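With one protein chain held back, the other chains of the complex are shown just where they sit.
The chains carry the letters A and B, assigned in the order they are written, with residues numbered from 1 in each.
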Amino acid sequence: MAHFTKATSIKDWLNQRLAIEKVEKVMMSEYWIPKNINFLWAMGMVLVITFALLLVSGIFLLMYYQPNVNTAFDSVNYTIMREVDFGWLWRHVHGVAASVVFLIIYIHMFTGIYYGSYKKGREMIWISGMLLFVAFSAEAFSGYMLPWGQMSYWAGMVITNLFAGGSLHADGLVEWIRGDYVPAQAFLTRFFMLHVLLIPVAIMGLIGLHFGALRIPHVNNQDGEDIDFDVEADKYLKGDKAGSKVIRFANDFMAKDMMVVAFYLVFFFYLVFYHYGFAMDAVNFDPADGLKTPAHIYPEWYFLWSYEILRPFSTDIGLMAFAFAQVIFIMLPFLDRSPNTVPASRRGLFKYWFWAMLVDMIVLTAMGKLPPEGIFSTIGLVAALTFIGLWILLPIITMMEKKA
Amino acid sequence: MKNKEPLILVVVIIFTLVTYYLVEPFAHSQMHKHVESEHFAYADLPAPTKTGDVARGQELVLGAAACTGCHGIEAAGMPAPMDAVTAAASYGVNPPDLSNAGLVYDAKFLTDLIKNPAHALMVEHKFDINKGQMHPMVPFYGAGGDMDQEVADMVAYLVSIAPKAEDLTPAMAFETACGRCHAVHYEKWTQIGSKPMFKKKQDELAFDTQVLDYQDSLKAYMGKLPPDLSMYIRSRGEHFISTFVENPQNYLAGTAMPRVGVTAESAEKVIEYLEDSGDTKRHERESIGVNVMLYMLIFVIFAILWKKQVWRDLH
Partner (left out) sequence: MKDSSRRGFMGKAFGGVAAVGAVASLFAMKKSWDPLPSVKAAGFTTLDMSAYNENELVTEKWRGKPIFVLKYTADMIAKLDEKQKGRTIVVGSDHYMVNLGLCTHLGCIPSYDNAEKTFLCACHGGMYDFTGDVTKAPPPRGLDIPPFKIDGNALVLGEEGPEYKKMKETGVTL
């Protein structure tokens, strides 16, 4: 049985019951991070802060939002935007954060790809990260339904239609997902539930997994160097802070993270107050109308690349290409056959593969929004084929890579 | 080892901006037609050549020209000959009260409107005299004298009874120019007027029934119910609204929406009305935005100082 003594302080009292000193060591002061990193390593903290902003702003929106097809639009645009004090602020923060979080996720992802941070024991970090990407995508999509504007309705219609599986004609599945033949009350309420409960819970669980996956393989560094963390930590604790290759998570790494976060927040609040239009599509300020199709239907910018992989092909092939695009990133640790964990710039053909993939995804993103006509549709087709081609090439070019 | 961070930052920013440019300004320029503002000049309409006489104009408007057969003029003590619902049943839409017409509408437009309504309103595709389709507003065929002079007199009279420019409120401009076809339910505006607070449910239902009856006539006249404009400032934006109002045919050839013929000043008032409806907290947003940005500047400075202190002995 545990032995308790009379506490000498509140800290001691807590320490006897919760081992807070030990927790502090494990989580903060003796959680070792490599020193040889750049600001891209702060994107994790930027994402945590953005998620917190989404959570807090979401709580306040939730207090006045009404998930009813007759009142949803006005509860957002009248009650929250006009009546609730600072309701407009929560909404703009929520809308802008929902868009910007994907920018940071993509930066975080491409950082991982560039520095090979998914290799040699770090596979689970990558996989849990990609699961988070999927969960965030579902969260973004379900949230986009809630204002019940024209884009909510028609994006809901088009995206749920994908589940019919083209020639499979699984209309029953589509109707099951919607709870109706068209997006209506059942559809809105269930996506509301997904958005405010089920998916956020899943996201929080996955964030825990993502962090946990970092503990054993440790954070990667700018040169992919294999650091002996025990030796370096010892050096640090003995006082050779400058010579050690590692730093404490708190406050060393945290201080740099928060500096990056500060710069990020300047950018973020600039968007919230002065440049929010990109995150809140104008078309969605028209109330949902099942009798009137908007002239252009497109998803939010962060889904455009995968949407464009779907679009240039005939229905069935498009769906297969789309399904391929959804799962392929998660397979990256197994498709990259090279033994080297170094930045892409030192990896032969992979260097070109990385930049080609980045540029191709930007081209796909741009074409996904443009109307699929003339030259745009040709460029879109080429970019979609390039995307698939690059993934087929990946195992081949990485196998050719020499051991560095 | 040299610091690569500035280079990395530049790369991240360039890729972000290129993506932003492609999916926002560029994509939207490809998807939507851009129409330049004509500054409400109505260059297609001839400039009035005659100087109008107010007294003579009054005689015509209230007498020979028979304007008051359909239009009320509250400013001159003339009530509307019919209530809005009955008028809409007869004409499709309630003819406007002319009290503010001389201020809200452009003089060139009014001059042309009196002579040839379908032409001034740009709905000749809908009302073709050769096919026997008459615009519900009867053109003025002259009262026996010089017709141009007579029209100029009537316009002069309407200008004389209109309120002063500084007294024009956003709501007045909107109600005169747009409010008989478009509801704005965030401002409690219906096509037949502001919806009052009712003590009895029966009275409220009776009012709602009148609105629905009016909307039915309007629907038959316009092809569909003209949209509620509550959130148009966010869904369409200021540029679209003002250029669309100026000349709807520029965007949607064949649309049933008429050219309204408002002056540039009235159009600004209409925009202000729509901003009050759909972007009510814009002033608060702007002033708080400045404060938040200033605070963020201080936040950044302290973050930098803390980092520098923590990292002093790590290098």
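Here, a residue touches a chain if its C-beta (ideal position, glycine included) is under 8 Å from a C-beta of that chain, and two chains touch if they have at least 3 such contacts.
Worth saying up front: this structure is predicted, and the values here are computed from it rather than measured.
Touching the chain that is not shown, out of A:Gly121, A:Gly243 or A:Gly290: A:Gly290 (per the contact rule at the top).
Within the whole complex, the absent chain has one touching residue among B:Ala64, B:Met222, B:Met293 or B:Leu314, and that is B:Met222.
From the options A:Glu175, A:Asp223 or A:Glu401, the residue with contact to the chain not on display is A:Glu175.
With the whole complex as reference, residues 125-126, 220, 222-224, 252-256 of chain B touch the missing chain. Think of the hidden chain as still there; on chain A it touches residues 175-182, 184, 186, 190, 289-293, 295.
Everything that follows uses one rule, which is that only the chains that are shown with their structure count from here on.
Per-chain Cα centroids separate chain A from chain B by 41 Å.
Every residue of chain A that touches chain B in the complex is listed here, in rising order: 35, 38-40, 77-78, 81-82, 88-89, 92, 103, 107, 222, 241-242, 247, 251-252, 255-256, 258-259, 261-263, 265-266, 269-270, 272-274, 278, 280, 282-287, 295-296, 301, 304, 358, 362, 365-366, 369-371, 376.
Only residues 4-5, 8-9, 12, 15-16, 18-20, 22-24, 26-27, 30-31, 186, 227, 230-232, 234-237, 278, 280-281, 284-286, 288-289, 292-293, 296-297, 299-300, 303-304, 306-307, 309-311, 313-315 of chain B touch chain A when the two sit together in their complex.
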